[in-house]
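Left out: one protein chain. Kept in place: all the others.
The chains carry the letters A, B, C and D, assigned in the order they are written, with residues numbered from 1 in each.
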Amino acid sequence: MNKEKLLEVEKLNIKFLTSIGDVNVSENINFHLKRGEIFCIVGESGCGKSVVALSLTRLLPENAMINGSIKFEGVDIANLEDKEFAKIRGRKIATIFEQPMSCINPVMRIGNQIAETYRANFKCSKKEAKEQALKKLKEVKLPINRYNSYPHELSGGMQQRVMIAIALACNPQLLIADEPTTSLDVTVQYQILELLQEIKEKYNMAILMITHDMAVVHDMADTIGVMYAGNMMEIAARDAFFQQPLHPYAQELLNVVKDPCNYTIPGTVPNLMESFLGCPFEPRCNKSTEICKTKKPEDIVMGKRIVRCLNVVPN
Amino acid sequence: MNSKLKKLLCFGMAALMLVGSVGCSNVGASGKTNQTELKVAYGKDTNVISEKGNPDMLVAIFAGERLVEVVNGEVVPSIAESWEVKNDGSCISFKIKKGLKFSDGTDLTAKEVRLIFDRNIALKSFQWTEMDRVEKIEVPDDYTINFYYKDGMDGYIALAGFAEYGNTIIGSNSFQTPGDPTTPIVKYTSLGAWKISEYVKDQYTTFVPNENYKGDAVKLEKITVNTITDDEARVLAIQSGDVDVIVDYYHGGSAYTPRNLLSTLKEGGVQVLKQEMPMTTVLAFNYTNNDNWKNIKLRQVMNYAINKDEIAGLFDGWITPANDAYFSDCSPFTTSLGVQSYKYDPEKAKQLLAECGLTGFSPKMLVNSDNTDEVKMAELLKSMLLESGINLQLEVMDATKYADAKKGADWDVTSYYIGGPERRIYSRNEGRFDPSTPEFGASGCYTSETIVSAVQKAVDPFDVNERKAGFKEFYAAIDAEAACVPLYYNAVFVVAKDGVEGIKFIGTEPTFDNVTYKK
Amino acid sequence: MGKNFKIGVIMILFLAIIVFAGPLIAPYDPNDVNMSIRLQGVTSAHIMGTDQLGRDLFSRLVYATGTSVKISLVVVIVSMVIGFVFGSTAAFLGGAVDEFLMRIIDVFMAFPTKIFTIAIAGILGASAFNITLALIITSWAVYARMVRGCVLTAKEMPFIDAATALGANRFYTIIKHVLPSVFQPLSTFAFQRIAHTMMAIVGLSFIGLGVQPPTPELGAMISESKNFMSTAPHLFIFPGLLISYVVFSFNILDDSLRDYWDPRIKSELAL
Amino acid sequence: MIRYIFRRLLYLIPVLILTSFLAYMLVYLSPSSPAQIILQSRYSGDPTQEQINDFNQEYGFDQPILIQYASWLKNAVRGDLGKSLSDGSEVLDDFIYSFKASAELYFSSQLLALIIALPIGVYSAFKANSIFDRISRAYSLVGMSIPDFWLGMLLVYVFSIVLNLLPSFGYTSPQNIILPMLALGLSSSFSLIRLVRTSVLEVLHLNYIRTARSKGLSEGQIMMKHALRNALIPIVTVVGIHLTHFIGGAVAVETMFAWPGLGNFFAKAAGNQDIPVIQGFVLLSAVFFIFANLIIDIICKQLDPRIDYQNEGGKNNG
Partner (left out) sequence: MSCLIEAVNLTKVFKDKHFSVFNKKEITAVDNVSLTVNSSESVGIVGESGCGKSMLGKMLVGLTLPTKGSVCYNGREISKLTFNEMKKLRPRLQPIFQDADSTLNPKFTVKKLLEEPFVINKIPKDEANQRIDELLNYVNLGKEFYNRYPHEISGGQRQRLGLARALSLKPDFIVADEPAASLDSSVQAQILQLLNQMKSNNGLGLVYVSHNLRIVSMMTQRVNVMYLGSFVETGDTKDVFENPIHPYTKMLIGSVLTIDGEKRKLGTKKVFGEPPDPKNRATGCAFHPRCDQCTQICKEERPELKKVGEKNRFVACHNI
């Protein structure tokens, strides 16, 4: 057991059972995360990246079927009793979401929302909780006189800071950030990302970040995971990835982002309702071969990199 | 904010609970019915506190006495020990009994007697329809009171009028300003066997024995009269044991025990006490506005076409079908009459209708929706008349609209009752058949000179034999002219639980003076 | 669209047959009196028994349902039309006209509906026509306010701007874009109101302010049957069940439609 | 806040004036004149012209309409709404008396409805689509289709006639309130269950509930602190509006149980064309209704800090 590895996800399969059929949103996903590391999952909308994040803390709706192992600090939390799991959620794994306005209770003072988190996880007096909350407010650079404000009295950036303060209330070891800066202005985004980095340094925690924005990935990630249609196509260290992505999808994506005025990926993102015989990217891939249509690609491990493509030859 | 909110919520909850608990604990004593208390359901508020007009009849029956009473067609003394007619019949002079006391202990003199008459004249209370004919009232001494009439008095009908409940004598302390009869009645004091101990408007009135009453003491300690305006609710009340007695009230045409429930009540082990009275429900024609009715054949058609037995059947036989004639067995002076009336004969009706040349005749009938029995009866009439080729149209409306519509020309028939307690049979018959009386509306029964002269002969003379002859002529005239369609003879009912004993009728009004209640 | 929708549609179709083909279904004339068989319970000749005049209860119920449902349809349609005219005028003209019309609507909405209806029906006198009139007077304002809101919302929709930018004039945008966006919520709302109006009518008839005899009407029939609760309970039970049937069929259809339009609370009700 | 209330009150003035005018004018809907209606019922014959003139003079009906209205309004502001034509009692006293009776019945029934509906609705939302939820939804949908007065009759049939347990009418003993309260409370609870379920369910789908879960709160804490608190806002609004509907809202049930409430009293007055009572009741109930709605709005603002006092214009609920 590698002690370095805070989170280890193996063969994670997630299915949604709906009245019109099953939807596979995650197929055999493997990745791991160390303390002090920022792991970014990047992908276009509907590729299943948020579902993976939510599955880690059991926040998916009841019709989701989760299979596989999720080891946190060496414990398989995927198969824990709810009661046991409650000791981890919020306390050791915290989550922040996009659209902070809708994610904090609109009729509760923000200070109370932070303090409440602390009290829910550690038995303590109200006063202690309040002190902790004030400390966290300071940490996210909000003036402490905002303790008694209501969420609607704050701007979007401040609301996201409140979210972060709530997440930090119990000093978690893993922070899951699901699109934390989408819908924020560039200036605010910059500050929030900076704040996240600072916090990571301070607590030496791991951040699992979900985003669709390559620029954010470039700015934040230590390791990158590219998802497409429920598959983790490539996992690589940041520098290696930006120098030379290996998976055709990752290559195309990077090209488009670099030069949107001259470069496109033909076709559209597939609907997850369809099931794929072969590689889901095959219809749009310019390097596809016959075999791509019929055989599902498997993870190819190349040192620290993992690629899921039939045409990549392991070195 | 949080604490404020909590306070607010707590306050709200507390207020809710308070209101809830008030709702559950409000309005006084319930207690178990003991043997000396009787609970009575009555269809009207007793109106004990009255701005204008007077308290309800029920109060007058229980707690009040009048100058005279009418019993079996005879005027008998009550507060007045004697009377005489003076000045060629334009004055009636009453001698009042001595030593009577009101329920509050004050003495009765002629001055107190005149208060109620002054009140009725001043406030134009028309409960006694003759009151506007009185010119002045004099009190020559403490025990004499004289009434002077403008154009000479109306004979027997005027004398009987002093027995009207609106003329119940009340004490001077009854009024808001004691002694001023134009002020509201706020504290009813009177001379009867009972006195009022408690009154809540629209809820209940409690009667207790009047210790100043000179007659025989009553046997119960208390009577609570509950006001329950809904007919069905009163029936449910006695079925569920909330009251012991329902007192019928038919004067004014409403608030009575539905006739078609009496059988059900009786089957359920409740006593049904019936008192026949000289009151006839008739179908009247709007002849002043519709010339068709002036044809006697058409009036006869209606008489032949209606099967009165079926109407009685609608009420499970609790009332008597008017098969014989306009008058009932208990109407005054009827025993020796031999008037032959119209028997149910739809064929004859058809034939007569054809003779009138009125095929497809479809008269419009006004129906008062407040009287559910009347509505049912109208529906029955409609279906019966259809068999003789008359298509009756029903216009059902509430009491006020009904009264309003009746004034207009846009209707053909309606039903109402004539008669009532004995003293009223005089004024009612006169009012319905003599167009010169104030009570006569546009909608009287069909009348003619013969009928008018007959009704005057029947109600005016002091002499019993003259009146008897008059009534005979009057009944015959109505029958001959087919002035209306007599439908049924009404009755009053008292419904009482087992164990209530001693309810008697004086005339048509029940008295509880000797009632006992054993559970 | 779900099971409930199907149930609702079938129930409404059945109701429509009762309402519009009543005379064909009813085995007897509803006003046919037969005193010899009064207050009978359920028999083979009279499947729901007879009333106090020996009339066939089933036939009366068929006609009574027709009366109640037709009145509610008239009330809903007329007040919807009035509300539509008022509301859209206010919203389109705006400014002082809007202020003025809104104040009028406010005044009508300031009365507790039932008290207002009773007052009007009482003063005019109880009859089928007057009760219809009273209900229209008291309910048009709700529609007007709703239409105004819808029009104002629709007027602000970006697709109006888009059409304007393409050169559309006001008339075109109103006819093609604004009004169609109002009709759907309005008709949905009107649909909900049928059940509501139906309840109001039977309630008013129950207290004697609605349809008058001999016209059979459900509320009035229940009111009449109070007399016979202990002896002939079928007289109040059947009309009550029928009211519930009518209201339920509208409710379940409305409910399933609402579920259909609001996918978040999508679920099916098992019956 | 105070400024907001002040502004709302100011805004109400024209509404109140128009409302009172409409209430006064109701009488002129009638096909016959007040004098005729009243005199007709006072004396059993046709009133004479003299009587009509006297009457008009006494009640001021001979004045122009606007002057009549002005003097009526002037008296109304002083609390004098005139006297009932049928029994001469003060309209205001009658109103207060029946208001009290209505309030007792209605508040207790709504309390009952809340007690029934809150747990069922919340549990139903929490276990959405479970058997319990399906049953409770079917139950409330069926219940909503039952007229309250008919439910009352069923209760009377069972408890008064068959079982002979409870009184079926009246206002004299504490047991009297039970059946009408059950009838009203049950029928309000049906729609309330749906409302509670929908609002809680709506809140449960919101993102901050997910946040609360991710924070490590227990389901109970989430329900009490986050879901219920927010779901309460629409519930309070609707229950508040429901409560104001006790003016006349229970008329059929009140009539059914002979409960001396506003609806019962008013229906009778309307039937009798008792004009001062109709005018007075309509005006008083409208005034009460308007102010009650104002109070509900204020309470909702207390519950929901998001609502901005500055930018809200007048809003009425129907």
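Keep this in mind: a contact is a pair of C-beta atoms (placed from the backbone, for glycine too) under 8 Å apart; a residue touches a chain by one contact, two chains touch by 3 or more.
None of the values given here were measured: they were computed from a predicted structure.
Looking at C:117, C:181 or C:251, which makes contact with the chain not pictured?
C:181
For the chain left out of this view, which of A:19, A:125, A:145 or A:187 touches it?
Of the listed residues, the one touching the omitted chain is A:187.
On subunit A, where is the contact patch with the chain that was removed from view?
44-45, 155-158, 185-191, 193-194, 197-198, 201, 212-219, 238, 242, 252-254, 256-265, 268-269
What subunit C residues would touch the chain not displayed?
The list for subunit C reads 99, 157-159, 161-169, 172, 177, 180-181, 184.
As a working rule, only the chains that are shown with their structure count from here on.
Give, as an integer number of Å, the spacing between the C-alpha centres of subunit D and subunit C.
Using C-alpha averages as centres, the distance is 21 Å.
Subunit A: which residues touch two or more other chains?
None at all.
What parts of subunit C, by residue number, touch at least two of the other chains?
As it turns out, subunit C has residues touching two or more other chains at 125-126, 208, 226, 229-230.
Name, in rising order, each residue of subunit B that touches subunit D in their complex.
1, 4-5, 8, 12, 16-17, 19-20, 22-28, 30, 45, 47, 50-52, 124, 126, 184, 201-204, 226, 228-230, 233, 236-237, 239-242, 370, 398-401, 403-404, 407, 438-442
Report the residues of subunit C in contact with subunit B in the complex, numbered from low to high.
Subunit C residues touching subunit B: 31-33, 35, 38, 52-53, 125-127, 208, 212-214, 224, 226-231.
List the residues on subunit D that touch subunit B in their complex, please.
Interface residues on the subunit D side: 31-32, 36-37, 40-46, 51, 83, 87-89, 97, 103-105, 107-108, 110-111, 156, 160-161, 164, 166-175, 177, 181, 255, 257-258, 260, 268, 271-273, 299, 302-303, 305.
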